[in-house]
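Removed from the display is one protein chain of the complex; every other protein chain stays in position.
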Amino acid sequence: MFDWKLALEAIGMVIYATFMGFIFMGIERKAMARIQRRIGPPIYQPIIDTLKLLGKKESVSHGLIYDFGPVFALGASITALLFIPIANFQLFSSNADLIVVAYLLEVPMLGIMLGAMSSGNPYSALGVQRGLLTMVAMQLPYGLALIALIQHWGTFKLSNIVALQQVHGWSITVPALLLAFIVFDIVFQALLGLEPFDIVSAPAEISMGPMVEYGGKHAALLFTQHAVQLFAETAFFAVLFLGGASNLLELLVKQIAVLFIAIFVASIYPRFTIDQAAKFFWKWPTIIGIIAVLLTM
Amino acid sequence: MNELMIMLFAPLVAGFIAWALDVRGIREAVGVLGTLVPLGVLAKYYSTIAGSNPEVVTQTITVGGFKLIFQLNTISWYFATIASLIGVAMAFGMVSTSRSSYEWLFALMSYTGVLGVFLSGDFVGFFLFWELMTFASFMMVLKRSRHESLKYFVLSVIGAYAMLIAIGILYAKIGALDFGTIRQALYMDAMLGSISKSLTALVFLLFLTAFGVKAGAVPLHVWAPGAYSEVDQSYTAFFSGALSKAGAYGFLLLYILMGAKLVAALGIWHNHMVFSYIIAWLGAITVVVAGFLAVLQEDIRKLFAYSSVSQVGYILLGLGIGTPLGFTGALFHVLSHAVFKGLFWLVVAALVLRTGKTRFEDFGGLAEKMPITFAMSLIAVLSLAGIPPMAGFASKWLIYEAAISAHMPLVAGAIFLGSALAFAYVVRFLYAVWFGQRPSDLEDVKEAPLPLLIGMAILAIPNIVFGVAPGLVTEYLGKFLGNPVGGNYYKLVTPTGTYNALLVAVLLVFGLAIAGLIFIYGAKTRRIPVTNTYQSGNPVTEDYNLSMRRNFYRPLAEALDFWLKYSWDRFYERLAGIAEDFADFLREGFYNGNVQSYAWYLAVVLLILALWGVL
Amino acid sequence: MNGQYASLLIALPLLGAFFVPLIKGLGKKAIKTYVLIITAIQTGIAAWVFQQVYSTGKPIIVMAGGWRPPIGINLYIGHFAALFVLIVAIASFLMAVFNFKAIDVEPIDKYAMLFLLLMLGATGMIATGDIFNLFVFMEITSITAYALTAYNKTGEAAEASLKYMILGGIGSSFFLIGVALIYGATGTLNMAQIAQLAGNIDPTVAQVGLALIVFGLAVEAELFPLNAWAPDAYQAAPHPITAMFSAFVVKAGLYAMARILYLMSSVGTWHNVLKLLVVMATLTVVVAEFSALRQRNVKRMIAYSSISQVGLIALAFALGTQAGVDAGVFQMINHAIIKALLFLGVGYVAVQLGGADIENFHGLGRKMPVTAFGITVGAMAAVGIPLFNIFWSKLRIILATVEAGYTWAAFLVLAASVVEAVYYFRLIHAIWFEGEGERISESIPLVAIVVALVILVVAIGIYPNYLWSVSQKAGSDIFNVAQYIKNVPLMGVGA
Amino acid sequence: MSVPNISAFYFGAISLILIGLYAVLVKKNILKMLIGLSIMETGVNLLLISIGYISGKSAPILSEGIEPNQAVDPIPQALVLTAIVIGVATTAMTLSAAIVLYKHYGTLNVEEIRRLRG
Partner (left out) sequence: MSERKNDEFISYELKEFKLFEPLFRWARKKSLWIVAFCTGCGGIEMPPLATARYDFERFGIMPNPAPRMGDLFLITGYVTPKTLKRIIITYEMMQDPKYVLAHGSCPINGGVYWDSYNVVKQLDKYIPIDVAIAGCMPRAEAVMQGIMDIIRKIENGEADGWKRYRENYEWYRKNQDELFGEGWREKDAKRWLAWL
């Protein structure tokens, strides 16, 4: 009963997503550099970095959970990826709906936290705390944006939402869902850990936050996970608000568009401290979210 | 037919025997046996209840002029099985943690109380076992601390007496006490409207306080942290696992008995039933408030106590939604909360038993010392945080579905915030207790004793089984609620969404395999000690504990300082103080010892009689 | 065998009391055993009467001097009277056993006489069928109560008995005015005939007469404003006497009030007297409970609790419905058992450890485990915990109160019983979980009594059916007056 | 028996009762209170007698000259006898209590005798 076509499709999609994820990270660094009038690294730089990390001759571990953390994170990201309807590949999205995917996208956070906590380094503990508080802060507006979306389209299934958007036009054309789009975009910054809310791995303050103790293949795993997560998040964003895509190229264009919004916002804003971020998230995005939700009641 | 009686009174009798014998070995054996009997009887009845032609098992006895009816239908079987499952786990836990037979007696008495509440078919039996359950759990807390126990007892007795008055009003209006007649009369009355609107509102309010106190809804949750943390922790598994479910069962009863009448009396607002909307909002507020309080706690038991209150808030919310899907979600969450919270409390019992400490700053780095307990707590963490392949997620997912499809967006938003808070305080527990540098005095900590581990295993297995195959539960609940949730046993299909638990688990394994491949490919890992961490180059020593366990969420407290000024505890303390001062004033004023003033009281009464005559 | 020797119930204590001075010379222990024998015989007779009345179903009518009522005075021992005379006898028997340990103040023979007369007074009040006879028995009970309260010869005892006397004196004189008015209006003193004629007498006179009688009896039955003497009397009296006070003396007054109240039920303005009584009873419960909250002396605390529970019984009687009266009787029986147990326990602790302050009760669980267990069971039962007997009667009363429409009264009573739970559980915590002490030997008979009462409490708690049917019969005995009138062989004379 | 006509005796009895009550309520000294109490009892007894009195009839002693219907109603008189005996007993009891109080408290003022309170 194991249909090989779906399995091959899945594996192909995972490889494609990882590759494109690295490219997105490269685009991100390249765009930031270009904004600062620097040439910036080649787009495929993250692939080189990951290969270099994999090639490290020595690898250090603080215990079983320290190793299990990144592995679990990457596993969860791949799972989340396979539930999102990428372009015309249905993959497994018929078996899960929006809430499941939203939760699966947050599960890698637990993997990273597990690994970071078991390393015993106070910087990583501080990173974990900030990561969790950011998640707590952004969860309410994130939920409200999703609820507005679900209430408008009346269904939880991603494939249905994509189909409805093909018929009735993209979500952002609907005024209420435009508000939801704004809220989701702000939350998107925090999900990716980009500039205004990158308190989680604030490079200057707590040296790479949770990832301070990671090196060699563990860091490679985390980079791959970040790549897959980036691809999954942008695909999720595109599917929800920009009407999914009939083919990979169209999806790619939408993903890059979303990515550029995030990059432009990231390269302008300084960093919020964690309680400012919490207060901010519970003030404006939540209010806009409530309005969006009430409009689509 | 009298198996029901055996099932009901077996724990009580076992409790008395255990209390009377008070011999180390026999006491535990009798106790465990006492908890196993109900589980056995319930298992035997599964075929009749959930079989092809489900028929209700009833048993009536007359006590003191009242006719007590005990019935076992689908819903009471469900609740009774959960309670007995937790009871068995508690018994195994108490084998290793409880020292005195006093605790065995009252633990098993509260067990009988809960079973009685779930099985009783009329209000007198319901009230009798409700009081018995409250009293027994109160005596467990009384042994440990007077203040907490009195706070718990006063609140729950106020709840119980509110229920008694509501029962009295119903008895006065309908003349009967058993659920069948009351339900029939109230159903008819919804049309006729002989019971006035205000009276129905009063009865609803009274029942709300009664069940709200036991379930721990926000304004009445004050007793929960104190009561849950003061008691011997393995009993708390039962206390918060099963006893708070009696409150949830009460709310369900409210729907069954008075649903139609309440709708007729309190009306509809924006196509939500007003009374269920109130319950939903009560649940939502409980989830958020208790979640925030749980995150900011420093004591491990307080954290889980507030977490229990918040999780029961989910159940109330599920019930409050009112749609069959909402009920399925709520009742599934009853099972999953009972299971993972019971597991957490057994883990806490193991920790307190082995280390004797309860505050987060004294723990640390126990993952190596207590590996099995750590594995169990990891399962419980995954389940409570709602990570997909676990039972916690399935029930929470159903409640989300129900809330959003019933057009209750703000309530659904509250759950989003609540589940994030759950994630936060659960990870905080993981970090503070299991990881980081181990304080020097925890060096010789041994693994938890075997019976406690068995108890944990009993509760861990359902977590995984119902996580991967949620259909089992929803299909059983469907018998009672007109199966709103389709799909086979590993896949849930609701009109608006689907969740395939098995597939998520498979894909997670697939993803882990890929990640594992990459991991194995790299250089062989070398284990380094905790002191070999990057402290910007400074050498690190074992003596100074680097891990950050105290005030883990200090920034959140700063972000919330506006709300944290108000606390329900202080409000209730002041109320109690006022009551006691009034009592003093009354006593000093009235009984002031002077015969003359007493004679004046007589004269005053004579005056009243004289005036009375004239009126 | 007609029931003539039922009059022995009255004669035996009277003769016993007057023989006491004869055996005064034999020493204290002899007197105490003598009292024990008398109470034992009394219990035997009462048990036989109880068995007789409940098996045949017909009340026993004793005509004093063979004169038929309404000329002669008759003793009407119906279902209630048989039951309660038995309770009075048993309680006195238990307290007689307790005398051995508790009483050592000098004039033992006078104590024995007063003890028997107190029992006599209470039995008489319950059994009599004539209101003036009721006044006489009430006076006997009151006077013996005044003397017994002052028995300890301390300043407090004298003060307490003085208060009791003054208030009791006022109460009984107004009771007499009431009797005079009733006699003036109906021309007879026999209760049955009064019930017949009550319908057609002038309503104001009937109401004033009834109000004054109820007032007089209310002082004896400790309703709210009139019970100021009660806490002091309970505290100052010797321990067995306090137990007897709360077990049956107060109840006799309460029964008399209920009996007369229901006799005069055909009086026009009956209902607002009932309303007044409901208000007073609820206030009794509330005020007594609140005053017991921060009590340093445990005996006074239990006295307040007893007053509040008696107030609850008064509330049940004042509802004016059959269910209310049955519940009241059921509560009366349970309350008698509980208070006997509690006062026995507390008294015994006060005797052993010197004084009934809360300090002595710290760590009692280790010092005197059985007594502590008895007090704990008594306290838990008094609060209304399910597996004990008061739960059933309190449940009955609350249901009857709400059914009779007094929901506010139910609210107040339940709020008061929350307060009761608080101070009783503070006591239990003090006994078991605070302080320490080594074990003191406890006397065998008292331990036996405590254990017997505990078993009785738990037995009724688990299987209340028999006692409920008994109290239903007793309740109907009070409630339907028509049956009462038929039973009494009136001579048919009268205006 | 018709409604007893409110004759002068009743006013006397009721006024005696009220005087006694006044004494108990106002006087601070215990002895004065007791005196008030006994006045009240006499007032009650007077009331009791006056109920049975039929104007114009002789005392209820059936000597040779008096017929039963000429005599006054004997029952209240019997009641009064017992009431007086009881009054004596209570007064004796209260006086002895007053003596003991004086021995212990050293005062008869009702305000000071307040050890048992609260």
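Some points to look at:
To keep things simple, chains are lettered A, B, C and D as they appear, and every chain counts its residues starting from 1.
In this section, a contact is a pair of C-beta atoms (placed from the backbone, for glycine too) under 8 Å apart; a residue touches a chain by one contact, two chains touch by 3 or more.
Just so it is clear, the model here is predicted, and its values are computed rather than measured.
In the full complex, the chain left out of view touches A, B. Only one of A:Thr18, A:Ser59 or A:Gln189 touches the absent chain when the whole complex is considered: A:Ser59.
In the complete complex, the hidden chain is touched by one of A:Ile11, A:Ile48 or A:Val253, namely A:Ile48. The chain not displayed touches chain B at residues 523-524, 526, 528-529, 531-532, 534, 536-541, 543-544. Where chain A meets the missing chain, the touching residues are 29, 33, 36-42, 45, 48-49, 51-60, 203-204, 207-208, 211-216, 219.
Simple rule for what comes next: only the chains that are shown with their structure count from here on.
Judged by contacting C-beta pairs, the busier of the interfaces B-D and B-C is B-C.
With centres set at the average Cα position, the gap from chain B to chain C is 45 Å.
Looking at chain C, one finds that residues 162-163, 166, 170, 231-232, 291 touch two or more other chains.
For chain A, the set of residues touching two or more other chains is empty. For chain A in complex with chain B, the touching residues are 10, 14, 54, 56-63, 65, 67, 70-79, 82-83, 92, 94-100, 103-104, 106-107, 110, 113-114, 117-123, 125-126, 128-130, 132-133, 135-137, 139-140, 142-144, 146-148, 150-151, 154-157, 207, 212-213, 216-218, 220-221, 224-225, 273-275, 278-279, 282, 289-290, 293-294, 296-297. Put simply, chain D touches chain C in their complex at residues 1, 3-4, 17, 21, 24, 30, 33-34, 37, 40-41, 44, 47-48, 51, 75-76, 79, 82-83, 86, 89-90, 93-94, 96-98, 100-101, 104-105, 113-118.
Contacts from chain C toward chain D in the complex involve residues 132, 136, 139, 142-143, 146-147, 150, 153-156, 158-163, 165-166, 168-170, 172-173, 176-177, 179-181, 183-187, 189, 202, 205, 231-232, 235-236, 291, 495.
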